[in-house]
Every structure is written in structure tokens, then in C-alpha cells.
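Before I ask anything, let me first share the structure, which is written out below as C-alpha cells.
Just one protein chain is left out here, and the rest sit where they should.
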Amino acid sequence: MADMRIVPFRPDPSQYAWTFGGAAPVMRIAPGSVLEVWTEDCFAGQVRSVNDLPSAVLTGPGLNPQTGPFYVEGAEPGDTLAVHFVSIEPSRSWAASSTVPLFGALTSTNLTRTLQDPLPERVWIWELDAVGRTCRFSALDGDFTVDLPMDPMHGTVGVAPAGFEVLSALTPAAHGGNMDTPEMRAATTCYLGVNVEGAMFSLGDGHARQGEGETCGVAVECAMDTVVIVDVIKGRATPWPRLENDDYVMSTGSARPLEDAFRIAQVDLVEWIAADHGLSKLDAYQLVTQAVESPLANVCDTNYTSVAKIRKQWLPPRRGPLADVHLRMRQIGADYLKRTGAS
Amino acid sequence: MADMRIVPFRPDPSQYAWTFGGAAPVMRIAPGSVLEVWTEDCFAGQVRSVNDLPSAVLTGPGLNPQTGPFYVEGAEPGDTLAVHFVSIEPSRSWAASSTVPLFGALTSTNLTRTLQDPLPERVWIWELDAVGRTCRFSALDGDFTVDLPMDPMHGTVGVAPAGFEVLSALTPAAHGGNMDTPEMRAATTCYLGVNVEGAMFSLGDGHARQGEGETCGVAVECAMDTVVIVDVIKGRATPWPRLENDDYVMSTGSARPLEDAFRIAQVDLVEWIAADHGLSKLDAYQLVTQAVESPLANVCDTNYTSVAKIRKQWLPPRRGPLADVHLRMRQIGADYLKRTGAS
Amino acid sequence: MADMRIVPFRPDPSQYAWTFGGAAPVMRIAPGSVLEVWTEDCFAGQVRSVNDLPSAVLTGPGLNPQTGPFYVEGAEPGDTLAVHFVSIEPSRSWAASSTVPLFGALTSTNLTRTLQDPLPERVWIWELDAVGRTCRFSALDGDFTVDLPMDPMHGTVGVAPAGFEVLSALTPAAHGGNMDTPEMRAATTCYLGVNVEGAMFSLGDGHARQGEGETCGVAVECAMDTVVIVDVIKGRATPWPRLENDDYVMSTGSARPLEDAFRIAQVDLVEWIAADHGLSKLDAYQLVTQAVESPLANVCDTNYTSVAKIRKQWLPPRRGPLADVHLRMRQIGADYLKRTGAS
Partner (left out) sequence: MADMRIVPFRPDPSQYAWTFGGAAPVMRIAPGSVLEVWTEDCFAGQVRSVNDLPSAVLTGPGLNPQTGPFYVEGAEPGDTLAVHFVSIEPSRSWAASSTVPLFGALTSTNLTRTLQDPLPERVWIWELDAVGRTCRFSALDGDFTVDLPMDPMHGTVGVAPAGFEVLSALTPAAHGGNMDTPEMRAATTCYLGVNVEGAMFSLGDGHARQGEGETCGVAVECAMDTVVIVDVIKGRATPWPRLENDDYVMSTGSARPLEDAFRIAQVDLVEWIAADHGLSKLDAYQLVTQAVESPLANVCDTNYTSVAKIRKQWLPPRRGPLADVHLRMRQIGADYLKRTGAS
């Protein structure tokens, strides 16, 4: 712990990245570094009241401003970047959500086009209670309120894409990006395939909570104070983002139509289990079929994201380069929290 | 309780129905009846060992033999059939699963056609422990075994479709049918819109458990001893199957592509909450977005099925004709179990 | 020609069928019969002016009333029904089209659900000129008119489905049905797989013309006087409806999403060419890739329909049971037209 490299970084608005790939690194970090970062909300902080309609107030060049990218020393194509979330804490006492004209799952969009009129644009401000760990919904029409559990997460976590591509921070794909899965919470490790020298890791789009599918297209959006440990697994490729927590291993797929996202995640989980846990491909297919949980992440972004997760206790022991990565990073995270008095 | 109408029914193989709609009723029952039924497994009991390849041993006219249909007296188009599952218990000590050539999510199929060869056909026999409440997986290649929790459910629950249609017992749609959702377990009430006189309710396709999506197309398939209470809510229409348990209300959607199934379930949940819980449509849209769980049911059948569920504790009180239906049927089920000594 | 069996049939409204499968035959016919039939339009003739909004005037049990079904003697499961269209002529001097709330490709629907309001419901009446062979469009807003070429066709052509199913006359699938392809015009032969004794052939939903995709969901709908020859090819299975005219062979696929319909039609064409024209599967794949035309039929019905067509002149000679079927039926049709003075 004496040698824990702690790297604080809070971007100036001029430093935000709006894409995965294509942005110059804000900093070089060594593998194993503990990043203490702040991320702005998806609206770049410009939606602050129920009167701040996104279509009127947004002035920036995009959505989902990214903190990063970080150039991770030694990361090369064919490696895996392991990103362990130590803590994710809302940095304001409120969060914003809204409908956005022609965006979201229950409206026609610029990709699923119809000739109909868009839905009305409305903004909801949610009150966050960091002590009680709740998010308060207040109805716009009527006076109903309800407190939902706070469950902070990052919508966007990713690296530079392969093939020279530069993708909007609204897009999830094989590089990660805007996957919008509630599984990206504290105590989780995310494995990302490295496509370029330095990996070029960034994150943003914090949510105090969201439902599965992010139905209206906008979660409980808030700025975050986040601590992540970033490490490199040399010589291990990762085809699609994978996650691991104390109980589960998970694969993700991002594509359209949604069944393609489902297929990617499920095939990846089957192949991962076959490769690292020593089952035949067909035995893994059978076991996954009966044991998998398949929570949707988003059904509103430019690609849809599906997650396939299975309890580690139901698998043969894991072998190979990822065998103890999560456990090790989890321990470093616990040490960090003990040291900083956060828990 | 003195007047509890208990109706036992165990079909002879010649009595199975293979469709929703189109089959003559096996029996007329009064609303409020408690049905004690037995259902055969999806293979009509013909796959009994790892050597019984479905393509070789199946001789029947279809899959998913149905117990029913039951003509429910007084049920008319525009009403809702409320089906409460009191108990669902495997009736054998084993269950079967398999790959099926050109069926399942991770293979091309007769609807998602390619020029590739099919996957190998294999059968797994699962051991069921009714006392320990487990299902034991045994790998075909190697000697790995693992016990998964038993979580019995029915894959097919439905009524005759609208518009004179007769649909295969492999198809889920607005009439219910082969939804294959793990949510269809004991202590759950399923609401189905009535399309024809008598509703023509049937059920089958028991699973000792399944993962979300039923990835390979076949769950842990077993015969079941099941108790359901069937009642009629007059003058209340139900557009798509809805479920309710002690904690959740749920909507289902069945369609292709999968995002259409998702949209159906989510719109239905938004509209149901708006109608019965007194939120505006847009407030319900926002609340569902942040609170919904969206477990996939199947991504392998002729339509895919998505479920949208929300905790009742987070909603304003329910009003209208469904306000206390689940609670009332749940109590009758508890009385039944106490009386029969089953719990 | 002396032995040409000519069978006239004009249904009484009480005789319409509204499904494929499930309806009693209106008549038994011998293979080789020439059917002279009349078919009502998709609205059952109830939309007759721009003021007849479908949602207000339709009183029947469905849409697409079918003329039939005809029990074709000797047709058994595993055979192919060959249906040759000799002539298709509008039987009125006008036709109707409309928008229909929540139906069509450029609106949300009951399967692709959103929370948006539907488009306005409007009716267009088209003037048909049987001599000039034109259909006149008259704008509702403004006074623009234009004459488009008349190109009469049947939207629905099919047999009873397999597996005991009964499908709405709005649904296209492997049994044919509501494919809505402009290729179903005079001088074309349609091959349909027989699923039940007697095949149970019916047709309806005449269009004076339609664009590819039937974008708004409703073509230039009109009653038709149609002559078809119906024959049976014994012992020849047909997996999906196929068409043939003097220049092309064609396969159809009907499914969702649309790429699945595309895949079905293209795989079927590749496999058909490989089987009957003596190319290897991969050579057929390559040739189809460079030579195929892929006109969309409908992108609005409960399944979408895609057609794959290739010029016969570019293929090796056809062998097998279909080798001369079209040519033979075409000749009988020409004889009929000469005899009746229709051409």
C-alpha cells in the first residue's frame, strides 16, 4: 500500500472528450494506478431545473463529456485493460432526467423513423440523499413522490476503438463506450480489449440509478466522484467488454437489432467459460442456458446493449491470466478505502 | 373455504392440445375453480436419456403438449382471465434438455437462415431433488457437475387468440402462449385478455428452472403437478399478458425483433401504471425508466418475449378492478395449501 | 382444350374466409382446373369515398376477405400446389387507399409500440382506367393528380398452414398469405407447399398497383376478376412460396426483422438453384450475390416479405419435377384467353 500510485484528475470543461478515440490523452498513467476522478453529467451540467429543456439549453459539441482519455503505459493491441471501480459517488445533491425529442425507446427516433410528432420534452430533477442512499422522484403532474435506492454507476466506460475509428460518446460497441449498464457499479472490474497503444481509457455519464433498458433514453444523470484502479493484462485479448464482481462473471454485447446484442453477450459468455473454466463449448452452452441472467442495459442508444451474467459459484474454477485479477484489484480497492477512511 | 371448487385433471396423451385456439375444451370450469393438473414435458415425455436425440425419438404432432383447454364459464371477449399459480412441482426425479438442430438463440434457424451446418444435437439429463430443491447439471464432456436452485415454472400459459387464429404451442403472443418466462412461478397471478367465449385456457411446458432468454431453446424440461386458481374479471380488457406477485407488477411483450418485444412490455407497463395508479403518462414513463427491471424471457421462440417489472412499493396505490385480485387469490391459494397440508 | 375444366365462383359475403386454415372449403376442384373467381377488396368494399374512414365504417370480422378456400383433390402434405395467374382485372372503376391509425411502415404500430400519437386517418380514392391501364392519384391537399400504370396483383395467395395453425389473412408466412408482392401478377406461377389434405387454397386482397414495401400499409385496393389455373405437383415439397414467370424464378421469405425475411428468400433461392439447376451451393451463392434482384414486398404486415429473383437465362437448365410446369400452365392460360376472347 505504501507504493499505491494515486492520481487525482478533475477535468476543466475545455478538457472534456466527446468521443472514444480521436482525443489526445489528458495524462499518462502507470498500470496499477488509482485514479481519483470527477466526471460531469451527460448534459455537461447544463440541465439544472425542470425549465432547462435540453433542446434549448445545451450548447456543447455533444453529450456524455468524458473524463480522459488516459494513456496507460505499456498497454498494446492484444492486451486487456482491467478497470476496477473502487467507489462511485454523486458529487451533487441532485440529478436530472428528461425526455428528449426523437430519442429513447418508446418513441420514433432518427434511426427508427416515422412520420409522427415527437413526444413532449420534459425535465425531472431528482433529489439525491447521499446518507440515506436514495434518489427522490417527484412527479411533474400531481404531487406524488417516491424514494428509490441509490445505485451509482457509469454509463460510459471505454477505450479507443479498433480500425482507426472514432466513435461518439453516445455509442456502445466492442470498445465499451455508452453501454449504460447498471452493472458498472462500485466493486466491479471491467475488462476491455486494447486496440491502440496506451488504450486511451475514459469514463463519464454517471447515473445515480437507472432501470434496465434506460427506457426513455435518460437515466438519473449526475456528476460523479469516482475512484478506479486501472491495470493491464499483457497478451490477453478481450473481444467484447466483460465484467466481474464478487459473485458474477458477465459478458456484454452491443448491436442492433437487440437479439444481436443478446447473441454477442451469450456467445461471449459461453466461449469465455469454455476457454477459462474448462467446459466443452456445448456443455457451456447448456449450463449458460439454464443459469444465465440477462439484464438489458440500454435499448435507446445507437447500439443496444445486453448483458449475460452467471454466478461464479456454479462454474468450475477459473484458470489462466484472469484467474485472480478481480480478487487482487478488489483487495487494493479495499486497502484504498481503508486508508482514505471512506469505509 | 367450504365452497372451494377443486377440479383435478390429468390428461390422457390423446387429450393433449398442441395449439392455442382450435382445440375442443377438455372440461368446463366455474370461475374461481382450483385446478389440480398434471402437465407433460415439452417433448411429450419421449426424451428420457442422453441417447434420445429429439430428431430421432419424437413421434408426436408437435411440441409443448398442453393440458387443456378449459372452458371458463362466463368468460367473454373484453374480460380478463386471472390465473393464480398456487404451486408448481416437478412430477419426476429428472428433467431433460438438449440442443435441437436449427433451433435456439446461438444458431441459425428456419427463420434466421444461413447456409451453415447446424450445431451437434446433444441431450442432457438433469437430476431433480425435490427436497433439496436443486437441479443437478452433469457435463457430457468431462465429469463436472453442479447443483442449481430449483425454480419451477410454466413456459406456456395462455388462452385462445383473437381473430379466429390458432397458434402453435411454440408461439408466444398477445394471447400468452409460449412466453417462457421464469416469472411464471408459484405465488404469481397472470392476467390474460379473453378473446373468445370461455377463454379456452391451457398450460404446459414445465421447467424445473431456466435462464433468462432460454438461450439454447430448451430449458430444464419436466412434467409438473400444478395447482392454479382461475377466475374472471368482467369488463376489464388486458392487451398483453400481465403478471403480479407480492412484490411486483409486470407486463410482457412478445414479438420480433427483440426491441419490439421490449417496447410492447415497457409501453404496456407505462400505460398500466398511468391507468391504474394515477400517474400521467410522461411521469409513468420517467418512473419506469429509472425503476424497471427488464428480464428477458425467451430469445429463441417464434416470437421473442421481454418482461418489464416494477416494485409495487414504488407506485401510488392501485385503483380499479384489479386492485385486490392478486391479494385475494393469494389468500385462497394459502388456504388451499393449508387445507391440503402442502405447506 | 376440349377438356379444360372451367370453374366459376363468386362468393357471397357470408362465404368469405378471414384466415388461412380453419375455414371449411367453399368447393372441391380437380387438379388442372381453371378458376374464374371474383375477390372483394381488403376493406370488404366498405371504404367507398374519402369520407369513409376505415376506423368508422368497417363492420366485418377482419380485413382481406378471402375467396376460397378451395379443396384441391389429391393434394397432400409434401406436395406442391402450382397456381398460375392467367388474368387479374379490376372489377370496379375505382380503388381505395388510406392511412390506418397505428398501421403501416412509417408509424408506430401495435407491434412496434411507442407512446406517440398516431398519424391522421385519411382516405384516397383512385380512379381506374381499364382501357388506358392507369390508376389516377388525386391529392387530398391541393389539386395535383397523376396517372400511374395499372399493374394488377393479389396481395393474398396461400394455403392452410402447417402444424394445425390458423393464421389471419393479414399474415404472410411459409404458407403464403398476405405477402403483398407486386410480382403476383398475371402470367406468373406461384408454387406453394401443401400442408393439409386438399391444400385449401384461397386468394384475395387485389391491388390495382402498389409500391415495393406497401409503405403506408394500404395499396390501391380493389375488387378483382381473376382467372387462375390450379394444379398439384405430387411428391415435391416447397418450403417457402416460390414464383416463376417467363423471365425469372423467385423465392420469398416472410419474417421479422426484415433481414430475416431477406435471408429466407436468398437462402431458398440459393438452395433451389443448387437443387434444380445443378450448381454447388457455394457457386449458387456467388452467382445469386451478383445477379439477384431483391424487391421488397411488404414492410408493414405482421411479417415482412422480401423477394429474391434471378433471370432464368443466367442459370443452367432446370431439371426435375418443376422443369416445365410454368411453360405448360402458361400455354393453358394462353389457350384459355384465346378461347374466351380476352386477348
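So that you can tell them apart, the chains are marked A, B and C in the order they are listed, and the count of residues begins at 1 in each.
In the analysis below, contacts are C-beta pairs under 8 Å (C-beta built on N, C-alpha and C of every residue); 3 or more make two chains touch, one makes a residue touch a chain.
This structure is a prediction, so every number in the text was calculated from the model and none was measured.
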item	value
Residue among C:His154, C:Arg209, C:Arg242 or C:Arg330 that touches the chain left out of view	C:Arg209
Touching residue (missing chain; options C:Asp117, C:Asp247 or C:Glu293)	C:Glu293
Which of C:Thr99, C:Thr114, C:Thr188 or C:Ser251 contacts the chain that the document leaves out	C:Thr99
Contact partner of the left-out chain, one of B:Thr19, B:Ser33, B:Thr107 or B:Gln266	B:Thr107
Contact with the hidden chain (one of B:Ser14, B:Gln116 or B:Gln313)	B:Gln116
Residues of subunit C in contact with the chain not shown	97, 99, 105-106, 119-120, 122, 124, 126, 135, 137, 139-142, 144, 146, 148, 209-220, 256-259, 262-263, 266-267, 270, 278-280, 282-283, 285-296, 299, 304, 306, 314-316
Sites on subunit A contacted by the missing partner chain, in the whole complex	18-19, 21-22, 61-62, 111-115, 163-168, 253, 255-257, 260, 263-264, 267-268, 270, 281, 285
Sites on subunit B contacted by the missing partner chain, in the whole complex	106-108, 112-119, 257
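To be clear about the criterion, only the chains that are shown with their structure count from here on.
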item	value
Whole-Å gap separating subunit B and subunit C, where each centre is the average of the chain's CA atoms	36
For subunit A, residues contacting two or more additional chains	106, 119, 257
